[in-house]
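Shown here: the complex without one of its protein chains, the others still in place.
A and B are the chain letters, set down in written order, and residue numbers restart from 1 in every chain.
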Amino acid sequence: MASFIEILIRGLMLGSVYALVGMGLTLVWGVVGIVNIAHGEFVMLGAYFAFWAFSLIHFNPFLSILISIPVFFFAGMLIHRRITERLIKEHELSALILTFGMSILIWNLAQFFWTNTYRSVPYLTGNFPILGLVFAKSKTVSFGLAVGITAALFFFLKYSKWGKAIRATSQNSEVALVCGINTMKMRMLTFGMGIALAGAAGAIVSLQWVIFPQMGGSYVSKAFAIVVLGGLGNIQGALAGGLIIGILEAVVTQYLSAKVAQIIPSVTILVILLLRPTGLFKK
Amino acid sequence: MKKKIPIWLGTVALMVFLAMIPFFASDYWITLLVLIFIFAVYASGWNLFSGLTGYTNFGLAWFIGVSGYVSSLLIADYNLPWVFAWPVGAVFISIVSIGVGYILLRIRGVYFAISMVALAEGTRELFGTEYLSPITHGGKGVPFVAGIQLSTLYWAILFIAFISLLVCYKIASSKFGLRLVAIREDEQAAETLGIHATRDKILAFILSAFFVGLAGAIHFTYQNYIDPSFAFSIHLTLTPIVMALFGGVGTVFGPFIGATLFTLIHEVLWAELTILYMAIFGGILMALILFFPQGLLGWMKEKGILPRIRKI
Partner (left out) sequence: MTREPILKIVDVVKKFGEVMAVDHCSIDFERGSITGLIGPNGAGKTTLFNLITGVLQPDSGNIFFKGGDITGKRPYEIARRGVGRTYQLIRIFPKMTLLENLIVVGKGKGEKAVERAMDLLRLIKLIGKKEEYASDLSFGQQKLLSLAQVLMLDAELILLDEPAAGINPTLQNELMDLIHQLNRDGKTFIIVEHDMNVIMGHCQNAVALNYGQKIAEGPCSEIQKNELLLEHYFGR
């Protein structure tokens, strides 16, 4: 029987990765204004990126994670410039359906080219003993990486000129508009950041879990729950939300069942939207 | 006055023709048409609510799954004849949707869309758990036989499709329909002009639930099988929406035309390109939104080929 501390830590480890995905989505949704249903697919692509780099050229997964950031950043910018920017002024249904189509396109292409065979990156095996408890190496290191990336993100948002612009836009887009910050360029950069976070999370996940084309689905639903929990556009809120979702998942899986844990994102979304639609956390 | 008669004459003539189909067509064509009609009612039901009010219902599968389960279980476990089971399923989901609509329709915009997805996904997971097993047979599918002939089922869904077309036409030309559009245009302004938005939204929501639920009950009877992963699948939400988009969201005939076109294209693509079918479907979706968001009928109205009136 696992102790409560163990479950909590397990939850935090899970949640740290979910937080990356959630922060990416809240950036794209809250700042740029695009509801990206295909967000999970970029997590999947990140995982495959690390996998193929590892199995084809024995590329160190840590390097893959690092490199995934700029790669997905530019990919995200390109996608925004060519595709999603066109929907900025349209009714939200358009973005929903477009990104839905993109999601279907991406994971089916992945299935076509890479088949449904489960893949993995068995780079870190074995366990760490920590404080008398035992945790898998892959999960512990992943946690550390997620924390590192999150810290870098916050540092960037706080101190760089561009990061400040993003925060200004997410806090009050009307004011930002007047100040001339909310330009296409800004949106493109922010979208890129959001996708980069998803890709990096995917690369991190490749160390711990199996990889398959439809894996994006569970990440995107958790990401939506996280964004709703944390408040749209609220990046710290998304971080907290990610950890909460992770802990909830660990607790429910332990005490009820993994199947029941699947309901967590849906229930979270409904409960929050009904009781506290702006999210749990103030900006 | 003169213009009205050709539309209705044409429709009635088409209906008569369609009603005769089981007498001379092969089973392949009958089943194809059954599916077209089922999805046409799904698309039209979705359009009735979302197309007019602008509240994007991304949880259509919830209506379909719940009504489908009620109806199918009544047939399978309680031997209720289909002629009663179907309406019971539809009425059940309509009543439940009053409560759900009252609660969820306070939420606007994208959030509403997401909460509807959450509802559908959550219900699917719920039906798969052990907790509801006694009723729902756990996550395992329920095969059943309703004792209905294909031709009878065909006529039933044809009739339902016709009724739903009629209802959509009536609503589009009515003040109720106009109020729904006003709610889409500017809900707050509509309210300060005396429109009881909550009541009108819920009414449209219930009507949508009823028709979609009815078609859903028929759908699973046709399949002789129901299980949670299909009954609540996102595919059942998305396909009707795409059909409505194809034909023209907010138009009356759009969803029907969209369902027909889409199913025919689907048949062709599926046969030729099975493996990449879904990927192409995704691509088509994207192209539709980027280049053709108003759908076929919307485009025709813009070009002046069709009159820009709400009744069509």
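As a convention for this text, a contact is a pair of C-beta atoms (placed from the backbone, for glycine too) under 8 Å apart; a residue touches a chain by one contact, two chains touch by 3 or more.
All figures in this text were calculated on a predicted structure; none of them were measured in a lab.
Among the displayed chains, contact with the absent chain in the complete complex occurs for B. Considering B:32, B:91, B:167 or B:181, the position touching the chain not shown turns out to be B:181 (whole complex). For the options B:108, B:170 or B:196, the residue in contact with the chain missing from this view is B:196. Within subunit B, the residues in touch with the undisplayed chain are 175, 178-179, 181-182, 185-186, 188-197.
One rule holds in what follows: only the chains that are shown with their structure count from here on.
Partner subunit A is touched in their complex by these residues of subunit B: 50, 54, 56, 58, 103-104, 107, 109-111, 113-115, 118-119, 121-122, 125-126, 128-130, 238, 241-242, 245, 275-276, 278-279, 281-286, 288-290, 293. Against subunit B, the residues of subunit A that register as touching in their complex are 35, 83, 86-87, 90-94, 96-98, 100-106, 108-109, 112, 221, 224, 228, 257, 259-260, 262-263, 265-267, 269-270, 273-274, 277.
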